[in-house]
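With one protein chain withheld, the remaining protein chains of the complex are depicted in position.
And now, chain A:
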Amino acid sequence: MTNTLLSLNEATRTVNSGSNKVTLLDNIDLQVKEGEFISLMGPSGSGKSTLLNCIGMLDSFTDGGYTFLGEPVHSMKEKNRSKLYKEYIGFVFQAYHLIDELNVWENIETPLLYKNVKSSERKAMVADMLDRFNIVGKKDLFPQQLSGGQQQLVGIARALIGQPKLILADEPTGNLNSKQSTEIMELFSQLNKEGVTIIQATHSEKNASYGSRIINLLDGKIVSE
């Protein structure tokens, strides 16, 4: 028996571009259960990233309902929403988006700072994470000193450190070669097996096949599942 992690009910996202109203996401209905591994597919501009950002609460739907762990996100105050995503959501980006001025250790530690985790606890958690990803030897290096694959590894470690229920990954292997891609995707399916819910946006059929469920988007609509 798995619980529903989040559900979207006619969720819509529009933006004003000049005098035109452009619909990025059009009446999306979606249920995500805990433990799923969903791949969003579709051509550029189909709304994959927008959907991820809205689910991740970096962006918000302009219409429709969004419920996360039974709480209505659409009617929530910014503060509570921020609390919610700090607690339950981790991001992985295509361009890694590590902070250049921080070394590996510090990059992974950052989300914990924002969650006000105590220093000793932070140390233990980061050390565990480094261990788990086999990058203890690289903890003092800066992002520029790492390969793309290694950087993404750090990015994933950083997303995981807060022990989120949901990982949102926007083309996590878009900047990587095929060998590195495979490693990262293997890691994702490993994490999924450990219970983390994952939603990834991807162009690659091969990557999508790691998921338990594939959703195709076109022009902001779900066209097939």
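We take it that a contact is a pair of C-beta atoms (placed from the backbone, for glycine too) under 8 Å apart; a residue touches a chain by one contact, two chains touch by 3 or more; residues count from 1.
Here, contacts and distances are computed from a predicted model.
Mind telling me which option in "Acyl-CoA dehydrogenase", "Na(+)-translocating NADH-quinone reductase subunit B", "Response regulatory domain-containing protein" or "ABC transporter permease" is what UniProt lists for the chain we can't see?
"ABC transporter permease"
Using the touch definition up top, pick the residue from A:49, A:150 or A:173 that touches the left-out chain.
A:49
Looking at the full complex, which residue from A:37, A:85 or A:188 touches the chain that isn't shown here?
A:85
Give the residue, chosen from A:64, A:111, A:149 or A:211, that touches the chain omitted from the document.
A:111
Mind listing the chain A residues that contact the chain we can't see here?
Chain A touches the chain not shown through residues 49, 53, 56, 58-59, 82, 85-86, 91, 93, 95, 97-102, 106, 110-111, 113-115, 158, 162.
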